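Below is one structure, written out as structure tokens; comments come after it.
Removed: one protein chain of the complex. Kept in place: all other protein chains.
Per-chain residue numbering starts at 1, and chain names A, B and C are given in the order in which the chains are listed.
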Amino acid sequence: MFERTNENKVLRDPVHGYIHISYQVIWDCLNTKEFQRLRRIHQLGGNYMVYHTAEHSRFSHSLGVYEIIRRMCEEVEDISSSLTEFEKIQVMCAGLIHDLGHGPFSHMFENILHKNHEEITQTLILDENTQIHQALKRAHKDLPSLCASILNHTHPNSMLSQMISSQLDADRMDYLLRDAYETGTSYGKFDLERILRTLRVSNGILCIKESGMHTIEDYIMARYHMYWQVYLHPDARSYEICIELFIKRYKEIRKSIKIEALEILFEPFNSDNFYLMDENRLFYGFQQALHCEDETLKDLANRILNRILLNWIELEEDSSLHFEKSTYCVIENCKDLNCLPYQEKENPIWILNTKNQCIPLSDCSEIVRALLRMDINHKKRVFYN
Amino acid sequence: MFERTNENKVLRDPVHGYIHISYQVIWDCLNTKEFQRLRRIHQLGGNYMVYHTAEHSRFSHSLGVYEIIRRMCEEVEDISSSLTEFEKIQVMCAGLIHDLGHGPFSHMFENILHKNHEEITQTLILDENTQIHQALKRAHKDLPSLCASILNHTHPNSMLSQMISSQLDADRMDYLLRDAYETGTSYGKFDLERILRTLRVSNGILCIKESGMHTIEDYIMARYHMYWQVYLHPDARSYEICIELFIKRYKEIRKSIKIEALEILFEPFNSDNFYLMDENRLFYGFQQALHCEDETLKDLANRILNRILLNWIELEEDSSLHFEKSTYCVIENCKDLNCLPYQEKENPIWILNTKNQCIPLSDCSEIVRALLRMDINHKKRVFYN
Amino acid sequence: MFERTNENKVLRDPVHGYIHISYQVIWDCLNTKEFQRLRRIHQLGGNYMVYHTAEHSRFSHSLGVYEIIRRMCEEVEDISSSLTEFEKIQVMCAGLIHDLGHGPFSHMFENILHKNHEEITQTLILDENTQIHQALKRAHKDLPSLCASILNHTHPNSMLSQMISSQLDADRMDYLLRDAYETGTSYGKFDLERILRTLRVSNGILCIKESGMHTIEDYIMARYHMYWQVYLHPDARSYEICIELFIKRYKEIRKSIKIEALEILFEPFNSDNFYLMDENRLFYGFQQALHCEDETLKDLANRILNRILLNWIELEEDSSLHFEKSTYCVIENCKDLNCLPYQEKENPIWILNTKNQCIPLSDCSEIVRALLRMDINHKKRVFYN
Partner (left out) sequence: MFERTNENKVLRDPVHGYIHISYQVIWDCLNTKEFQRLRRIHQLGGNYMVYHTAEHSRFSHSLGVYEIIRRMCEEVEDISSSLTEFEKIQVMCAGLIHDLGHGPFSHMFENILHKNHEEITQTLILDENTQIHQALKRAHKDLPSLCASILNHTHPNSMLSQMISSQLDADRMDYLLRDAYETGTSYGKFDLERILRTLRVSNGILCIKESGMHTIEDYIMARYHMYWQVYLHPDARSYEICIELFIKRYKEIRKSIKIEALEILFEPFNSDNFYLMDENRLFYGFQQALHCEDETLKDLANRILNRILLNWIELEEDSSLHFEKSTYCVIENCKDLNCLPYQEKENPIWILNTKNQCIPLSDCSEIVRALLRMDINHKKRVFYN
């Protein structure tokens, strides 16, 4: 039996009503400095430059993922009865901390600095010196490694990974609902209650009762629309590209010009360093750059701080245009971005049909079959000034 | 005729649906660096440490205030017909920029550094070197001074000030609705549509048709509840007190220990300095302090970054307790905080009765009369460790 | 152990998300003809003539009351642990069927025909020939009489009555939320989740933890506003007065003019008769009356079917006006209507303070104390043509 908090704790949350916490280990994880740091990382990177109210952090989202997993464990009969209390603890912890490794403006961080957020999360969980490691270990000596194994898909019970990271997981479900709420768009909404009600376990695999299939179609369409309306919005990309260009430029010139706050980005990675890498530090670095001697860096800092975006244009794949007068010119195509709302190759959503067989979603949904056939977009976007 | 934007611009906003912009001067103000800076100041200071989703900025709120004023000017017949286009421009601009002078964690900023946000706003608007001054002046040479006079209540048409700052103004209406949305509480909601529909002008004074009186009662109760549930939440105060104690301590020891990012707080005020004072800088300062040599400063920085709150207790006015073992001990009573949801002395809400007379709200509302008689709270709160 | 349904049944409900049913006896009650009849009685009488979308029935409301009671029994720890399964069954059934005795346009029915809906509910439950009696008895032989005793406040465990009928009961909580939803007003909303979370049992009495007091204030203000904006809306009363005048007139002349559909109203009461008394029948009667020979009856039928309301005016208590030219003139003052949002004489809402004592709400809430002192309204309304 795992230790309970002395009373049930509840945190007000506009997406879920309340976040419910009754295990001490969850409370302890939440109070580690690695988890509190997530308050200083925006959930949607630079998207709040387009949707001005999308100012929420990965802290809020992480609590939301935990809450959906908690409800799966407690309210979905099939899951509740097929997991041990220890497995439930593992998956709830893993859900809560799955995003610990996100740096400021994740794209920038991963693209430019070649650090992958999943690996960093692993490192933080397994490093004996981190508060998160200690909080987990206090509850059970194997909890750090078991949480890590859920997140890298090596846990013996693969269903635990499926709950956090698959085509229909607590992570996506929370971020769609939350991002829709925070941006004020209606696109991301779908019927979470009904998904939970139709969730089943069959041979150790999560699946959805056939009667819930239309709700899943709606969820996939919600994802599709959020991609086009929010996540891939060209102005948001334009802003993030400014940040990427800034860091690239600084990397080139840092031998001659030093911005103290940013040096940490180039030091060898360790957990202590990483704790300090948040968006506040980055923004302080941008402020410093306003007064530096490199004109490009100054210009980019000004663009970032005061939202002076790059222009952009959409081009057919084979067209070519010259941007010779531009200081900046970044070309990317949508395929560079992971933008398909649903893919079925390795990891389909499973539907439990009336004959009690698990079949891939596309076998029973015409809509989804159509989506899979779709050749989304061959266009390139050019960002320039 | 004031210049229009080449097409109507709309910004998605969860509270108002959309923010509508059709005047170039509004768009220009929005794109100044002084206005963009508001993205880096939380609307509710440290309240997001209690309500984890209350992560919104003064930028969003400022757009909301503008939008309510725009609707007053365009949709409320009495206002629309009694103001000139120029007056409408003035009051919309003034609403948009009324919060420019807020420093990071306003309480801290005003209490410790003795800088008042209204005065700073004035300075920024009137300083010829600021982008905001220039954006206003481009539209009309007197616009900066007229906006400033609305905000300091010296404008010849006092109704313009009333629209932004009174007991029933666009500022309060937006922040109640927005803070309720962002915290996920239901308390702050009231019927904005109906208030706009019952708003009237009588002898140059804004008033509410008698049939809207119950809606106003509801609005005042919303304010009352938001105070107790959100704005005065002891944990939020506890967090802000940590920040205040930090700054106080730094002030004492800065001759011997320097934290570069914070020095700007003690330099003589000017518009350029002020632009740099945002919460990112402050937080970078807290990070720096983690490694300094003053134990108190280190401890406070750790509390702030990792949400380790002070304890608190409520005491009767005459009781006395000793906190000799505490390093920190801060006592405050609710009267220190401006916590009455409605006061009537100078500036009542006016009700237009069926005989076409303006009477103070308390003359016709029993509920409000009762609220005014209420002796809210004599208790003190002690914050300690 | 009481029989369970073979799977949990859920009914979509916009107020509660879903209504959850897992006991067979609840399902059986729901499928009786006495319960299905409630679909043919509007929840808010003639109010849909003012708020055109308030077209919901007592059927929906009854399910909502059941759902709140179910949640109390299952989710409120103090209640869950202090009631037996049988007591839970009793109170859930009683909640579900508490409105069975409502006739069409309850006011009319009770005022003109002198039949009280609570008594009729008792009769229906206890009459061995009704389907509702049989459904209850199938689950337990004493269930009919125990349900009846909860509803008439004679059950040995008075808390069960308190859950359904008190100043803070499932009945009021559902109707405030539901009527707000259906009318589209924001006034009736309050924080049901938080009320459930702060509900406690102390010495067999339901009470609210002190930390929930502001939520209760909000609930009482919601009630206050719903009275003035919705329930006592003069146009809704005007409509119902037309119906009352119609029935009165028909009573006077029915010896000479017969409207078959209405005759049943004047037959001796029995359960079979009562089943047939619904609003469809009444409206068919109004249609018949359109072609009858009594001019008054014809006129009133026309008013009712085509929403031609009586005029109304508000008068000070001591003023007097003559309505000699009016065919109809009905005077009523607000005290005739049960319109106080909270009364404390017999049956206060109890607050459990931090010393674990139950005190009446007004002892700790200034707002409520003010409301109790309020002298709401001495005005009379005169309805005339």
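Criterion: a contact is a pair of C-beta atoms (placed from the backbone, for glycine too) under 8 Å apart; a residue touches a chain by one contact, two chains touch by 3 or more.
From a predicted model like this one, the values you see are computed outputs, not experimental measurements.
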- Candidates A:10, A:126, A:221 or A:308 - the one touching the absent chain: A:221
- Among C:60, C:90, C:123 or C:238, which one is in touch with the chain left out? C:60
- Note on the structure: Of A:173, A:243 or A:371, the residue touching the omitted chain is A:371
- Item | Residues belonging to subunit B that touch the chain removed from view | 10, 17-18, 193, 197
- Task: Kindly note down the residues of subunit A that lie in touch with the hidden chain.
- Result: 185-187, 189-191, 214, 217-218, 221, 224-225, 228-229, 366-367, 369-371, 373-376
- Note on the structure: In the full complex, subunit C touches the hidden chain through residues 11-15, 17, 31-33, 36-37, 39-40, 48, 51-53, 55-57, 59-60, 63, 181-185, 261, 276, 278-281, 283-284, 287, 305-307
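Going forward, only the chains that are shown with their structure count from here on.
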- Separation of the C-alpha centres, subunit A versus subunit C, in whole Å, is 48
- Chain-centre distance (mean CA atoms) for subunit A and subunit B, in whole Å, is 32
- Message: Centroid from C-alpha atoms only, then distance subunit B to subunit C, rounded to Å. What do you get?
- Response: 43
- Query: Which parts of subunit A, given as residue numbers and ranges, touch two or more other chains?
  - Reply: 17
